[in-house]
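Got a structure for you, written out below as structure tokens; questions coming shortly.
Only one protein chain is missing from this complex, and each of the others stays in its spot.
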Amino acid sequence: MKATQQLEQQLKRRSKAAKLEIWGRVVSFSALLLIVAVVVAIIGFVASKGIATFTSNHVNLWDFLTGKQWNPNITDANGKPEVGALPMIVGSFLITILSALVATPFAIGTAVFMNEISPNKGAKILQPVTELLVGIPSVVYGFIGLSVVVPVTRAIFGGSGFGILSGTCVLFVMILPTVTSMSADALKSVPRYYREASLALGATQWQTIYKVVLRAATPGLMTAVVFGMARAFGEALAVQMVIGNAALMPNSLVSPSSTLTSVLTTGIGNTVMGSLQNNALWSLALVLLLMSLIFNLIIRLIGRKGRLQ
Amino acid sequence: MTSKKQNQLAIGALYGIAGLVVLILLALLGYILVSGMPKLSWHFLTSPAKAFLSGGGVGIQLFNSFYLLILAMLISFPIALGAAIYLYEYAKDNWVTATIRTAIEILSSLPSVVVGLFGFLFFVVKLRLGFSILSGAFALTFFNLPLLTRSIEDSLRTISDVQREGGLALGLSRWETVTRVILPAAVPSILTGVILSAGRVFGEAAALIYTAGQSAPALNFADWNPFNISSPLNPMRPAETLAVHIWKINSEGIMPDAKAISSGSSAVLVLAILLFNFAARYLGKRLYKRLTSA
Amino acid sequence: MSKKRWVQGLVLVVLLVLGVFAYQTRQVSHAGESITAVGSTALQPLVEAAGEQYTGEHLGTFVNVQGGGTGTGLSQIQEGAVQIGNSDLFAAEQKGIRSTELVDHRVAVVGITPIVNKKVGVKNLSTKQLIGVFTGKITNWQQVGGANLPVVLINRAQGSGTRATFEQFGLNKSRSKTAQEQDSSGMVRSIVATTPGAISYVAFSYVDKTVQELDLNHVAPTEVNVTTNKWRIWSYEHLYTKGQPTGLTKNFITYVQSPAVQKTLVRQLGYLSPDQMQVERNAQGHVKQLGGTK
Partner (left out) sequence: MFVNNDVRKSEEMLERHVTQPSEAGHPIILSTEDLHVYYGKKEALFEGDLQFASNQITALIGPSGSGKSTFLRSLNRMNDRIATVTGRIMYRGVDINQPAVDVYEMRRRVGMVFQRPNPFAKSIYDNIAFALRLRGVTGKHELDEIVETSLKQAALWDQVKDDLNKSALALSGGQAQRLCIARAIAVKPDILLLDEPASALDPVSTGQLEDTLLELKENYTIIIVTHNMQQAARISEYTAFFNQGRVLEYDTTSQIFTNPQVQVTSDYVSGNFG
């Protein structure tokens, strides 16, 4: 009986591992909490500034979302400032979707190549090159866009060369490395025995890739695309240099247009904090946040569906 | 079409895609390097920049870039690591976790100028850190956290659960298992994430213009006392990085050789990133070997 | 393990000792007064260069100069977050600024000229033609005697000082139609240089051989014409303070306005000195002849 009690005592004493576990939970949770605080702070900051346009400057939300004139310095015939964000919303939307559409097959194709077909070449050439490109400042991308992409577009499609098409080309190259390396990671996390099982069943390599590996990696690939789109959304400097940055509704892919970020970045230093002009720009940032939220949710839904099948 | 034909066709297409991508990327790199090479010299790499005369260098900017990168990584890596561990190892798979993940992803789509302005109003003005490396490092942390957290979480995911069970079955806590077994095994994959985000930090300009500032006061490289304003180590001094420098001379530069300096700086930046990648990869390999005796 | 601990402890102690030693021996002279000037990126090089000269001559002071844009400069000086706000505009012209609280110190005059792409083949426009080009009535350079090229308008960002000045004095207060916008002179110049049919406007100091400057009504954009107001598109560069400046701020502004800077730096950087002007202009744009030449 005494031995039992002693054992019970030993077993119920809080071990070092249990203490460490609590410590680890606390530490890692505080780190997460910190990030959440950062996210909440920034989102709150943008929201409070962005909403001021509607609350303290009394701009009609509907006018803001559907208006096509962006001249915050000027008031229109009704005495309301001209803050119509539709051209920028459409511009951002188009350029993000288009560049993701173009980049995704290339990125996933390259990732598959790196991971399934020629891991050796992939690790030796593709991975370092892609990692290198992530670090090139957007201003450099912008300049290459300006001196290479815009003239080529102009020569082929006419017009000034500035526009969504040029922007898409530049963004495509910019997000390619991010999407590729994240896709490669997603493919890497598919267990080897999935492939072996499929190959053992007599499937060709392509069938295995297409039906097994890509299916299993769908959520990860989705994340990669979302991240690419997020980067495309948030990119300003490079896009601003090649899209033309004119607050006009895009009537073709080669007419000068603008994105939320490009107008935001161009204007923010020239306006006074707290003024309508400044608040209107923050409203653009808020729209940007909401749009990226919506994109995220859509992709998540797709990802979930893919997983269920 | 037989499945064998299809297979050949698909593999061929993949070769094509990969080849095309390599071609695009290499052309890009080649363009930057070739147009910048003529400017590269020891003088360019070590001398300070000049405001309106030709012959300026990027020595201070280069140092600032590395210093800022290291500081930003020192701040953001532990936070991202902790958060990723919690998200992957501890958090229950419910709507709260999903919301947090979504929020973090949204943060990464914010244009960097917004992060920069937030950093300016909060760190520079409110916390009175001034235009300084420290403010810049904090702003970059904001910028860095989503990407880093996400990629570390993915790295943890690549380590099989049987490893975790192995640790638990030995009577180790989850925390010990993660820090002693899982993390060492995940070093190479975590490293990729770190290099990627380091690359972004290196190339970031908009977030730094308002925080670390866009002036590079002369440094005294003989003085390594971090409390001196002219010391390279002082975290409270304004520090223009290479990417900001490129942005600045492209937008308002009036020195006669602005274009050459801009191309030269871009080439230096690419080479610096290359160097950093190799160094990080080499050290990572060593670390992995030491931790896993692979 | 215990040996490792010991080494770790030793390293920590050494670092600590070094830190204390560094703190004790820091250069007290540099811990003196410092001021921060933010705002206009166009004015930044001048203030920066003047700041470097000033701190070189007055040990123990530090002038921190940052960009951020005219709007940022004026908002921050209004908030009192910095000591000097650099601006391309009269504070009264900027919306959202209570200009009465701010004190204006004019340190330079900048002339602005329209520039076109070299292929346009036009060297002179009348004011009416210029307005026609910018309001969209003239869409091809043939209409004003140039090559058969469509007009491509490039504006500076709304709220930028250069644009405000250009619209007020170049376009006689007509508003340019919505077109491409860029937020920096360097960007504008390189776009004009590479885009056939492009027209924009920059400060004199940004004109180089890649672009063609335009005469207006057969008046050439020269410094002499600016001093007599024959060339009307010019503006002051301002340093704003909140209330009358004191201490280092006052000394520094006096220094910038002194001949030591006005006769050297200001002209080297492509500005005119207010001392050279034979006219004076106020925030409303009224011009008055100054009595006699200085």
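A, B and C are the chain letters, set down in written order, and residue numbers restart from 1 in every chain.
Please note the rule applied: a residue touches a chain if its C-beta (ideal position, glycine included) is under 8 Å from a C-beta of that chain, and two chains touch if they have at least 3 such contacts.
Keep in mind it's a predicted model, so treat the numbers as computed, not measured.
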| item | value |
| --- | --- |
| Selected residue (touches chain absent from view) among B:132, B:173, B:189 or B:251 | B:173 |
| Option touching the unshown chain, where B:8, B:102 or B:163 are the choices | B:163 |
| Touching residues (missing chain, whole complex) on subunit B | 160, 162-163, 165-173, 176, 180-181, 184-185, 291-294 |
| Those residues of subunit A which, in the complete complex, touch the missing chain | 3-4, 7-8, 10-18, 21 |
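One rule holds for everything that comes next: only the chains that are shown with their structure count from here on.
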| item | value |
| --- | --- |
| Common touching chains of subunit C and subunit A | B |
| Most widely separated chain from subunit A, with each centre as the mean of CA atoms | C |
| Higher-contact pair (C-beta pairs counted), A-B versus B-C | A-B |
| Distance from the mean Cα position of subunit C to that of subunit A, given in whole angstrom | 34 |
| Centre-of-Cα separation between subunit B and subunit A, whole angstrom | 17 |
| Inter-centroid spacing, subunit C versus subunit B (mean Cα positions, whole Å) | 32 |
| Contacts with two or more other chains, residues of subunit A listed in rising order | 143, 265, 268 |
| Shared interface positions of subunit B, touching two or more other chains | 250 |
| Contacting residues of subunit B [partner subunit C, same complex] | 51-52, 120, 125, 130-131, 209-210, 213-215, 217-218, 223, 225-230, 238, 248-254, 258 |
| Touch list for subunit A against partner subunit C, complex | 69-74, 143, 146-147, 150-151, 154, 160-162, 240-241, 244-248, 256, 258, 263, 265-278 |
| Contacting residues of subunit C [partner subunit B, same complex] | 19, 22-23, 25-27, 30-31, 36, 41-42, 44-45, 48-49, 52, 62, 64-68, 72, 76, 79, 81, 183-187, 190, 205-206, 268-270 |
